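One chain of protein is taken out of this complex; the other chains stay put.
To keep things simple, chains are lettered A and B as they appear, and every chain counts its residues starting from 1.
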Amino acid sequence: MQEFLQQVVSGLATGGIFASLALALVLIYNAMGLVNFAQGEMAMFATFIALVLIDHGLSYWIALPLTLVIAFAGGVVIQRVVIRPVERAPVLTLVIVTLGLATLVNGMAGFLFGYVPRSFPTPFSASTVNILGALASYQDLGVIAVSGVVLVLIYLLLQRTTLGLALRAASHHPDASRLLGIRVSWMLALGWGLASAVGAVSGMLAAPILLLQPNMMQTVIIYAFAAAVLGGIESPLGAVVGGLIVGVTVNLAGAYVPGVGGDLQLAVAFAIIIAVLIVKPNGLFGTASLRRV
Amino acid sequence: MTSLLELEGVRAGYGQTRVLHGISMSVGDGDIVSLLGANGAGKTTTLRAITGGVRWDGSITFGGHSLRHLTTEDIVRLGVAHVPEGRGVLTELTVDENLRVGAYLRHDKAAIARDYDRVFELFPILRERRRLSASTLSGGEQQMLSLARALVMRPKLLLLDEPSLGLAPLVVRRIFEVIREINQTERVAILLVEQNARIALELSTQAYVLEVGRVAVEGPSSQLKGEESVRRSYLGY
Partner (left out) sequence: MRRLQQSPARYALLVVALILFVGLPTVVTSFQSAEWTQVLIFAVAIMGLNILVGYSGQISLGHGAFMALGAYTTAILVHRYNVDYLATIPIAGLLTGIVGFFLGIPALRLSALYLALATFALAVITPSLIKRPEQLTGGVRGIEILPPQPPDFANSAFTAVTGGPAMTSDQWLYYVCLVIALVLFWLAWNLVRRRPGRALRAIRDGEVAAAAFGVNIAGYKTLAFGISAFYAGIAGSLYGLTIGFVSPDTFPVALSIQILVGAVIGGLASVPGPVLGGIVTFWLPIVSNQFVGSQDWIPAQVASVFKNAGPAVSYGALLILIMIFAPRGLFGLIVSAYTWLQRRVRGAAERGTGHAPPDPQTV
């Protein structure tokens, strides 16, 4: 039982990482009906920037918010430069552009930072604390706490501020929003900036565990896809819940199902994606949308 | 004295298709002007041209400013509110949120609160359905919502595209009562596109009748109402 609880806590921690990246995906999906295949690579790149800042002497707790700001700016720039020219193009074009972006960012990271895996500091100690008779590491609890805080902040921003309101309006109803004076194009840029910042959190939480190298997020994004699909691709709440469920499921599968080792856990995520898409394509919290003719 | 809104020789279209072939019209401060005509005459296109939803040639000025190179958002910020065909209700948001978006450009909290109260007085059903998704409203209620939202914007000019479309006569009555009231108390100028010519002429002081992208008849509404030949050929009754 104790071990089971430990696995669950661990699963919640990895789930927090997935949830953050899934939330980034959902933010952009809500903004443009597009899954950003480059989200993981952007997160990885931001994490490298964080490492550069830390290597230059900044403390972790200063580098973190600074990185988020830089990631935000980067997201805005990408939307303005790369996405805006093809905004009205068909889905396939947009998918290809984000794939191109993913390839480009991955290559740039390799070019600038090399392919040797680097260790990434974590502010949480590795020691454990006793909860309900189970041992949980501060690392895991810290990850759960940080991702929790980020998710709550995004929720408050979207649901309780005027800016968040304008962002939601612009995402779902761009034409009507323009007629209300909302600068829709800039709202999209804001959406990308936010998504990029949230993704950066995911990267910075994943790096201590996975070791930072350009291909670090390639598996994480698959888990994030599974989380977003499971939760309902339009639902921020779904992303969070989905992330936690995927994290715990994958962890438990790895611990208790024989034969499911490191790389096959990914196949579990894939199976989740396929199962959800076949059985309940809208996910747990999504709503069915009308087919546009 | 220049009017609040002036159109001169406006040509507009979609791609290769030219819809407006030189429209000239004006709306004065606090006036109600109706824009009438059959389907396809170009009424909606005229409204779209004003708020920058379609490319146009010619001259459009609002309060003396040319609207030539302005984006929709900028035109709205000058004081134009446009309730489009289909009402533009933000169905993904709640009724309350729809109204809040109406106040997006304003910063005077006290006045905004008073406007909300005013709006709920005019349309009590909206207060009842405040927390519900706007998609749960009926057609008439959505029209009320978009009108209410336009009010909260405190515009100088209100463009209304077929507010009576698809609504029951009683609902239409109520809506037009509110429109008249807004115009009288807030001095909001109104450009009203309508297929229901009868009710539009009752409400407006001035009217323009479009036919295939040109102004066929213009004049005081009282005059058009009375002239039988105009009524029969252009307004269908």
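Of note:
Convention: contacts are C-beta pairs under 8 Å (C-beta built on N, C-alpha and C of every residue); 3 or more make two chains touch, one makes a residue touch a chain.
A quick note: this is a predicted structure, and the numbers were derived from the prediction, not measured.
For the chain that is not shown, the touched chains among those present are A, taking the whole complex.
Only one of A:Pro65, A:Gly100 or A:Pro123 touches the chain withheld from this view, namely A:Gly100. On the side of chain A, touch with the chain left out of the figure occurs at residues 33-35, 37, 82, 85-86, 89, 91-93, 95-97, 99-111, 114-115, 214, 218-219, 222, 225-226, 229, 263-264, 266-267, 269-270, 273-274, 277-278, 281, 291, 293.
Here is the rule we use: only the chains that are shown with their structure count from here on.
Interface residues of chain A, counted against chain B in their complex, comprise 162, 165-166, 168-169, 172-173, 175-184. Touching chain A in their complex are the following residues of chain B: 51, 53, 71-73, 76-77, 81-82, 84, 88-93, 97, 100-102, 104-105, 149, 153.
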